[in-house]
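Dumping the structure here so I can ask a few things about it.
Partial complex: the chains shown occupy the same locations as in the complete assembly.
In order of appearance the chains are A and B, and numbering begins at 1 in each one.
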Amino acid sequence: MIRVQLEDFDVGTELAKLSDGNLGVGGVCSFVGLVRDMTKDGKIGAMTLEHYPGMTEKALADIDAEAHSRWPLQASLIIHRYGRLEPGDRIVLVAAASAHREAAFEACHFLIDYLKTRAPFWKLEQTGTGGKWVDARDDDDAAARRWHSVNKAAE
Amino acid sequence: MKALYFAWVREKTGCSVEDVTLPKGVGTVAELIEWQMGRGGGYAEAFGDAKSIRVAVNQTHVGTAHPVADGDEVAFFPPVTGGTP
């Protein structure tokens, strides 16, 4: 399941939905991304996340489908917010539910790594001196690339 | 063709969405970028560092050799920075 929204989300509720009514789920791995008050360029007050409506949903659905093709998942979830966010606010939630924990961990890690290089979101940080578009990080590309050689996890 | 601009590409061109009639001889993403540079002003600035521009045709990431045609939705934007640290 994928969602792109302005509003915050309730992590407990969302994770519970992944296993509700499915007694074959042994584990749910999740990752919540938060706005920090500090980046490598200094303190930030808030940020605005711009995205590409339409393509965002398509890209997230593709990433989600790719995870299901690689690991034996019972359910998965990507929720990504856009708009103005302040330090401490939740940005993103990704989660994967599987019978076994290895698949849940790997798929969840894959979801966030791929999302960072494929989903059309751009961060504008409000610093003391105005707004600054965040540069993409080389290590994010490297993190996503490492999954190219991973075929299918052992259960 | 519908052209979309995001993040600092949008700020530099000063435009979010516009209708573009593909000029004669422009059939690929690379040729379209070259044409955008030739428009001068904010466009020249936005497309001056072509290596920093990513392109999606009909909402799919593509390389510079990808064809473009009337009726396509072509988006120009910087490398994406969603997610989290």
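Note that a residue touches a chain if its C-beta (ideal position, glycine included) is under 8 Å from a C-beta of that chain, and two chains touch if they have at least 3 such contacts.
These figures come from a predicted structure and were not determined experimentally.
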item: Per-label copy numbers for the whole complex, where each distinct chain appears once; value: A x2, B x2
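Basically, only the chains that are shown with their structure count from here on.
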item: Whole-Å gap between the CA centroids of chain A and chain B; value: 26
item: Residue ranges of chain B touching chain A (in the complex, touch as defined); value: 4, 6-8, 56, 59-61, 75, 77-85
item: Residues of chain A defined as touching chain B within the complex; value: 33-34, 36, 49-52, 54-55, 58-59, 80, 91-92, 112, 115-124, 133-137, 140
